[in-house]
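All protein chains but one are shown at their positions in the complex.
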Amino acid sequence: MTDPGQLEVAGLCGSLRAASYNRSALQAAGQLMPAGMNLRVASFVEIPIYCADEQERAWPSAVLALGDAIAQADAVLICSPEYNFSVPGGLKNALDWLSRLPRQPFKGKPVAIMGAATGPVGTARMQYDLRRILQFLDAQVLLKPEIFIGNAKAKFDDEGKLVDETTLKFIGDQMTALERLIRREQAVNGAG
Amino acid sequence: MTDPGQLEVAGLCGSLRAASYNRSALQAAGQLMPAGMNLRVASFVEIPIYCADEQERAWPSAVLALGDAIAQADAVLICSPEYNFSVPGGLKNALDWLSRLPRQPFKGKPVAIMGAATGPVGTARMQYDLRRILQFLDAQVLLKPEIFIGNAKAKFDDEGKLVDETTLKFIGDQMTALERLIRREQAVNGAG
Amino acid sequence: MTDPGQLEVAGLCGSLRAASYNRSALQAAGQLMPAGMNLRVASFVEIPIYCADEQERAWPSAVLALGDAIAQADAVLICSPEYNFSVPGGLKNALDWLSRLPRQPFKGKPVAIMGAATGPVGTARMQYDLRRILQFLDAQVLLKPEIFIGNAKAKFDDEGKLVDETTLKFIGDQMTALERLIRREQAVNGAG
Partner (left out) sequence: MTDPGQLEVAGLCGSLRAASYNRSALQAAGQLMPAGMNLRVASFVEIPIYCADEQERAWPSAVLALGDAIAQADAVLICSPEYNFSVPGGLKNALDWLSRLPRQPFKGKPVAIMGAATGPVGTARMQYDLRRILQFLDAQVLLKPEIFIGNAKAKFDDEGKLVDETTLKFIGDQMTALERLIRREQAVNGAG
């Protein structure tokens, strides 16, 4: 929000694996963003398991840092695998902490969701749970296009780079739609 | 499973808070179990955020311990709050680790679910997500009675003890139904 | 949309029962709307079970009429019971027909959801399924306040009128929030 012409997007990958398909898809999205829109990848790797008693003693610095990254961004892009038919526990745990912050960073924030999986359903179960969770947080979740990257093995090359043309096209479309949602929200809120 | 006449139930509380309503409800369930059925409370407090790279290096001992506790129990009872319209990240994260164990401990395991919340919906959103997750793990989730402890403040006393008679009656009914499910599964599997 | 100062809201009740709690709650909402906002109750009572072959032969007039009512309204208010843990089939069937209309009437339309039930969960399961369905239809579903009228018997009087003060307060708040959402959408779309 520093340069009114630039749009900053905080990226969150639901997997902590270094060679994650979803991390790679997130990077592809960063490269497919419209001009003037930049991706900054954030992480929940240092965030401990949520405990209300610990919150009362002191907020973990990793929670405050991620909260600031989201609050300062114009939008959030979450790219996540599906674990056991739902949202990865680590990602959900980060959202549980963030939801308790006195100044809730997702409130009114445009959010886009993508997911890659080796199976055919392509993280659909994860995405609908995540949409409901973000509804509770008052986020402005982008409705469409939805991006389900199923059968991921066939769509990434040996270096783990996303190379499937159809998928890349959809991701570019989603980034354009996310830009439109950001501009729209800024217009409504008088920030644009 | 050591004493064929005794049934051991591993209890999991979805909240790490010491004074959690759900921890208290879990203890109430332990006291309302039929004769010969015992509750042993387990925990995910030491389990780190799931990372496939860490799994490849070495399984965390807390994961192995919880996996053993569940594998050796005749059933599992999960009592959890709802965080942000779904399963607490810490509980989901524990399930994500457990699901990767070579010998998956939830397979065919009878599981009962309860939840307490201060709001009116009483953890219903959490419970249906949890049922879907446990379906993926091939658990035998008890269908009914479902237990939604809404408006929890009015149902626990000042020491945090569950005192609402209707709720206690439902929990006793669920424990009886869980015993029946365990006996039934043992009969089918020739273990009884 | 005829009088720019007036806001028309098409109301849909998920139950066809004459003495339905939800019909009564819908009427209460109509009376609690801010000045200049009017409720017109529509219905799916004449809509047959969806069949693509029938659609190809001819659109049922009841579908066209409901589609027009929604297209011409500034917003939609759906008040529905929960049947078997989800959206009543009759309501879902109406949405299935409407979704096929060449000019899809829910696209961009502000929608608010309420529900009354005799049980404690107050239609929460129905509401989250309905939100996902309306997401597919590109509707602008109001995020909050959510209204779950649980234990309905205690909140309606002998004539079936909604008399619970807390619930009436929440409904009034939701109508105010709906008006704000309508004005906001009109501002964005240049229609206001």
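Labels A, B and C are assigned to the chains in the order they are written; within every chain, residues are numbered from 1.
What we mean here is this: a contact is a pair of C-beta atoms (placed from the backbone, for glycine too) under 8 Å apart; a residue touches a chain by one contact, two chains touch by 3 or more.
Note that the coordinates shown come from a computational prediction; the quantities given were computed from them, not determined experimentally.
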Contacting the left-out chain in the complete assembly, out of A:L64, A:A124, A:L168 or A:V188: A:A124
Among C:I133, C:L162 or C:L181, residue touching the chain not depicted: C:I133
Interface with the unshown chain - residue positions in subunit B: 128, 131-132, 135, 138, 143-144, 184, 187-188
Positions on subunit A where the hidden chain makes contact: 120-122, 124-125, 128, 148, 150
Where the missing chain touches subunit C, by residue: 15-18, 44-45, 47, 49-54, 83-96, 99, 125, 129, 132-133, 135-137
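Basically, only the chains that are shown with their structure count from here on.
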Rounded Å distance between subunit B and subunit C, as computed from the means of their C-alpha atoms: 37
Sites on subunit C at which at least two other chains make contact: 128
